[in-house]
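All protein chains of the complex are present and in place, except for one that has been dropped.
First chain written, first letter: the chains are A, B and C, and each begins at residue 1.
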Amino acid sequence: MGKNHPNVDSYVVSRVRALESLLIEKGILAPDAVDAVVRRYEQDTGPLLGARAVARAWSDPAYRERLLADGRAAVAEFGGEVDTLLVVKENTPEVHHMVVCTLCSCYPWPVLGLPPTWYKQPAYRSRAVIAPREVLREFGTEIAEQREVRVWDSSSEMRYMVLPMRPPGTEALSEEELVALVTRDSMIGVTEIPQPAAVR
Amino acid sequence: MGKNHPNVDSYVVSRVRALESLLIEKGILAPDAVDAVVRRYEQDTGPLLGARAVARAWSDPAYRERLLADGRAAVAEFGGEVDTLLVVKENTPEVHHMVVCTLCSCYPWPVLGLPPTWYKQPAYRSRAVIAPREVLREFGTEIAEQREVRVWDSSSEMRYMVLPMRPPGTEALSEEELVALVTRDSMIGVTEIPQPAAVR
Amino acid sequence: MNGVHDVGGMHGFGPVDWDEGPPSLDDWEAAVVAIQGATRRTGLINIDEFRHGIERMAPAHYLGSSYFEHWLDGIARVLVEKGAIDPAALDARTAFFAERPDGAARDALAAAPPATRPSVPHRGYVRPERAPPRFRAGDAVRARTTHPAGHTRLPRYARGRRGVIAAYHGVHVFPDTHAHGLGEQPQPLYSVRFEARELWGESAEPREAVYLDAWEPYLEPA
Partner (left out) sequence: MNGVHDVGGMHGFGPVDWDEGPPSLDDWEAAVVAIQGATRRTGLINIDEFRHGIERMAPAHYLGSSYFEHWLDGIARVLVEKGAIDPAALDARTAFFAERPDGAARDALAAAPPATRPSVPHRGYVRPERAPPRFRAGDAVRARTTHPAGHTRLPRYARGRRGVIAAYHGVHVFPDTHAHGLGEQPQPLYSVRFEARELWGESAEPREAVYLDAWEPYLEPA
């Protein structure tokens, strides 16, 4: 459980079951749909597709260009099912990007998996636009004062993902090794990817 | 009880007692202070002072001028203890005034007594400034389209009260009879005072 | 609507409750995700109706409940409004499961369920361009001062504020009508850059900009 799953009222659980059974009865919900969701997000969860795209972009300049031009098409090269438009913003020494959805919690599920709880809560949604550096510091991320912070408020059906900067000292790593370095939070833009300990 | 007093959590009542006893112990709260509050607002509650000022203003043009110039001084003529500045706004056939406090629930307690529950709730506070005519209609008050609505958001330590229009057909009434016509809600500005049935 | 969901720029929610662990779904949450998918798949509830269903939660409930409770509440509201489910039946069945905390959905079914309805093909949100867009990258714009009671994707913090068109993204389904049964009425969509100083005045952090996706009716020339 943990804090991702506060003790939910038993009323809520009963109501979900009730709605589920009513919708199965009406032919709206397939009887195996819940199992399919569990399978998908318990097994395929996580930011693997996003991490693959990032590692490839670091390794392959032509891919990087395709990713920045059309995120959906570039990610689909890995065979993933991406049913949203995807805009990828590249971090540079001059600009740091960060993604939020102030009005609800739009998130690039197809490339990053289930959103973390904090992403969906008012604390993050409210402050990311008015005090992003303060929020970043709470994630341990210090953005140099002369570096611009750009916050992307996901108000349309386009989804946003950050292409983080490749950490120094990773020139010798294979693409597969690079994938392992790429964290979900770095693709939301609340952290940067540190130089791996092994190459320090 | 009624809806003014939703079932409050027993924790709240215990906590009030706890704070009360701690503050008595420290000499901050007088042991009889709670009784004094009960006496004051159970017995002296209500908009009597405001109603007296309104009825006098209807009957005495010089008093009306004093009331509009300095509400506190004019109300103090009735011997009431008014510890706030009071601004009185006069309704006319051209202008209807209405009082709210969007940020908290500032209210002219000394002249109108305890605030009604609805005045303190977000439904009134949120909509009074953006949709006052719609709110007024919920109180059964229809303001003619060519009449201006002025909403007074009580953001400072000045308090606001409305001087409603004297209803027609009340020329023969005594000042004391007029007092009985003046409602709290008309001095908040959410209703107008109808012509009394007796004189229709 | 100026709802409690529109939290951009608010204070008072405390620090971010950062949790490094990978997210997972409880059983009831997985069911909510499946239900949401089914209502979308069958065309019963579109994305904007879904969002507006959530926005109309009682504000204290919205702030006091978790993300997937929002989904549940919003979906049930819209399904009832559309006549797709009977609220009394939902209540009765909720009571049924309250008595059976370990029950499964199928326990409430008297007979074998019917065949599941076919999916409505998902067309995405981009539509053909019928006229040239009003603005071009680099144009100065101002987000309109508007406070509609209905659904909108223009957050309050941007209203009346000046920005610059950063990019044009083609013509997209318009949420303000799509949420209200008024059709897709597709509109040009832009990425608009707002300087933090313009949004937050002296309270702004240095060197910050917010980018917002804004449909053409949200904007006027500045």
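Assume a contact is a pair of C-beta atoms (placed from the backbone, for glycine too) under 8 Å apart; a residue touches a chain by one contact, two chains touch by 3 or more.
Quantities reported herein were computed from a predicted structural model and do not represent experimental measurements.
S.K.: For the chain not shown, which residue from B:Leu23, B:Ala73 or B:Ala180 touches it across the whole complex?
M.R.: If we include the chain that is not displayed, B:Leu23 is the one touching it.
S.K.: Considering the whole complex rather than only what is displayed, give the residues of chain B touching the chain that is not shown.
M.R.: Chain B touches the missing chain through residues 1-6, 8, 10-31, 33-34, 36-38, 41-42, 45-46, 83, 85, 100, 102-105, 113-118, 120-135, 138-139, 145-158.
S.K.: Touching the hidden chain in the full complex, which residues of chain C are there? Just list them.
M.R.: 1-4, 9-14, 55-56, 58-60, 63-64, 144-149, 156, 159-161, 198-203
Note that only the chains that are shown with their structure count from here on.
S.K.: Quick one: which pair of chains has the most contacts?
M.R.: Result of the pairwise contact count: A-C comes out on top.
S.K.: Going by C-alpha centres, which chain would you call the most central?
M.R.: Closest chain centre to the overall C-alpha centroid: C.
S.K.: What is the distance, in whole Å, between the centres of chain A and chain C, each centre taken as the mean of its C-alpha atoms?
M.R.: Chain centroid spacing, chain A to chain C, equals 18 Å.
S.K.: Take the average of all CA coordinates in chain A, do the same for chain B, and state the distance between these two points in whole angstrom.
M.R.: 53
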